[in-house]
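A single protein chain has been omitted; all remaining protein chains appear in their positions.
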Amino acid sequence: MNSVADRGWSLAAQDIVRAGARMDQRGWVPATAGNLSRRLEDGRIAITRSGCHKGFLAQDDVIEIDPEGRPRVAGDRASAETLLHTQLYAHDPAIGAVLHGHSVAATVLSMILAEPAIRLAGYELLKVFEGQATHETSIRVPVFDNDQDIARLATVVAPSLGTMPAGYLIRGHGVYVWGRDMDMALARLEGLEFLLACELERQKR
Amino acid sequence: MNSVADRGWSLAAQDIVRAGARMDQRGWVPATAGNLSRRLEDGRIAITRSGCHKGFLAQDDVIEIDPEGRPRVAGDRASAETLLHTQLYAHDPAIGAVLHGHSVAATVLSMILAEPAIRLAGYELLKVFEGQATHETSIRVPVFDNDQDIARLATVVAPSLGTMPAGYLIRGHGVYVWGRDMDMALARLEGLEFLLACELERQKR
Amino acid sequence: MNSVADRGWSLAAQDIVRAGARMDQRGWVPATAGNLSRRLEDGRIAITRSGCHKGFLAQDDVIEIDPEGRPRVAGDRASAETLLHTQLYAHDPAIGAVLHGHSVAATVLSMILAEPAIRLAGYELLKVFEGQATHETSIRVPVFDNDQDIARLATVVAPSLGTMPAGYLIRGHGVYVWGRDMDMALARLEGLEFLLACELERQKR
Partner (left out) sequence: MNSVADRGWSLAAQDIVRAGARMDQRGWVPATAGNLSRRLEDGRIAITRSGCHKGFLAQDDVIEIDPEGRPRVAGDRASAETLLHTQLYAHDPAIGAVLHGHSVAATVLSMILAEPAIRLAGYELLKVFEGQATHETSIRVPVFDNDQDIARLATVVAPSLGTMPAGYLIRGHGVYVWGRDMDMALARLEGLEFLLACELERQKR
């Protein structure tokens, strides 16, 4: 069966198209930056094709990859960062959507702060992240150094899997967030980007 | 009579859906943040359901609560902060709409300023607030410390009721504004957010 | 003849509705701030009704005033600042549109700078203003102190009429710009707001 002919696939692709438009509206997918994926209930993984603008996706810009990140259809080319998506899906079967975007706040904060993590504390919006019930807490958001060797970058990320309720940043690059479905992943992305924007403002005083 | 079947209810729900979209456009309801309510002329209170994105509300995301903040329909779950809405309605029978949003300016200002209030002075836009006829005045906007115990937070807010023409802030959390109808509440929200944005800019020099 | 029944009036009102939506998109008419007017070829003046949101105008929110700023229709209420519009129309018969908005940049800059004017120099965009053919120039934008007595404010503005190619600011309040038609007035508004945004950024270093 052609993977794009069924309804489950179509809904997953629509999720990705809609999320891309939303991220573009906020300025988080400039140029051809960013990549978005969804895992269907049957285990198939849908991800954005390499090189297209994520704010103006068509369903045909969504391709299927296997759990190792290889395109199912010969000739399809997935994003260079596909392994960071499949790493998350392999780690946690509850994850149904992964989003990666580039915002000015994430890019600048990760470059001006030398620390290996950004600590977010005291914000009501922390409650959007998994397992948080109060603002009287702090969340550690790791910042990993950027690496064009994505397999190697994945091994650096690996030890932190399961301990990143708000996702993570790649220095000078952007954020990775996820959720059980696209709405959850988008809500976490909006929450994290809001808090990074707050942190960047607080750096200016 | 089913509360959602009548025209008064439908108009109130439309007010909430429209205001949520407007707040989202301005970036004031990231993730699932914010809550919006309307009191109908017959006294019923319509408020946003807990957990949904306020920028993409459907009429079904608007539920009815009683004056004590309890959902009228079993199984409905109102926002955790419902008591801050009903407190305002109980205080002043002229209030017909209450809005709560999270902006970067309100969040950051309330965290970088240690004072129990922000004083806004000299702005023409102060005239949008109740009882103000000139810019040659100053308005005190209380900043209450955040508290996950909303009943307790409400008792902290209570002594200030009737003395907050521009609404109030919760530290690291957001703003509460209100008005006789949704247009008035939205105008005050826009006025307050504009002035907070101005204040934040002035902190940067 | 009813002033709203003819085509000339209708086009003028449409100009105002469209310009209000544009200004709202840019965040320059928060709450019920701002006012917009057009002078028709036959001399009639159309201006926004007092108290409505300028981003969501209907044609019925546009009323006719006489050259002294009095509403033609009993019961209509024009903006408190109508005299600043009629002053411009009386000064220069070539003016066909006047716009007043409130931006964060104009508000903050006019409050943090104590000088009676802002000087804009070296920007290519200066060429959008009347009589400017090069960036190698500087334009003086007067900043008048705010005053709730608009007639008195108008007498303060009067001596500068004819010497303000980029419009003027009222401190803590906003900008006034004009042009031979609405497109020209909007272009100058966009040009001035862009340059004020640049100046505000330059204050932050």
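In this document, chain identifiers A, B and C correspond to the written order of the chains, with residue numbering beginning at 1 in each.
Here, a contact is a pair of C-beta atoms (placed from the backbone, for glycine too) under 8 Å apart; a residue touches a chain by one contact, two chains touch by 3 or more.
These figures come from a predicted structure and were not determined experimentally.
Student: Name every displayed chain that the left-out chain is in contact with.
Tutor: Contacts of the omitted chain with visible chains: A, C.
Student: Pick out which of C:54, C:102, C:173 or C:188 touches the chain that's been left out of the picture.
Tutor: Final answer for the missing-chain contact: C:188.
Student: Identify the residues of subunit A touching the omitted chain, counting contacts across the whole complex.
Tutor: 27, 30-33, 53, 102, 104, 107-108, 111-112, 146, 148, 170-174, 200, 203-204
Student: If you put the missing chain back, which residues of subunit C would it touch?
Tutor: Here the touching residues of subunit C are 26, 122-125, 128, 133-136, 183, 186-188, 190-191, 193-194, 197-198, 201-202, 204-205.
Note that only the chains that are shown with their structure count from here on.
Student: Please identify each chain that touches subunit A as well as subunit B.
Tutor: none
Student: Closest chain to the protein's overall Cα mean, using per-chain Cα means, please.
Tutor: Measuring from the global C-alpha mean, the nearest chain centre belongs to B.
Student: Between 0 and 180 degrees, and as a multiple of 5, what angle does the rotation take that fits subunit B onto subunit C by Cα atoms?
Tutor: Subunit B sits rotated relative to subunit C by 90 degrees.
Student: Using Cα averages as centroids, what's the distance between subunit B and subunit C in whole Å?
Tutor: The answer is 31 Å.
Student: How many angstrom lie between the CA centroids of subunit A and subunit C, rounded to a whole number?
Tutor: 44
Student: Among all residues of subunit A, which ones touch two or more of the remaining chains?
Tutor: 204
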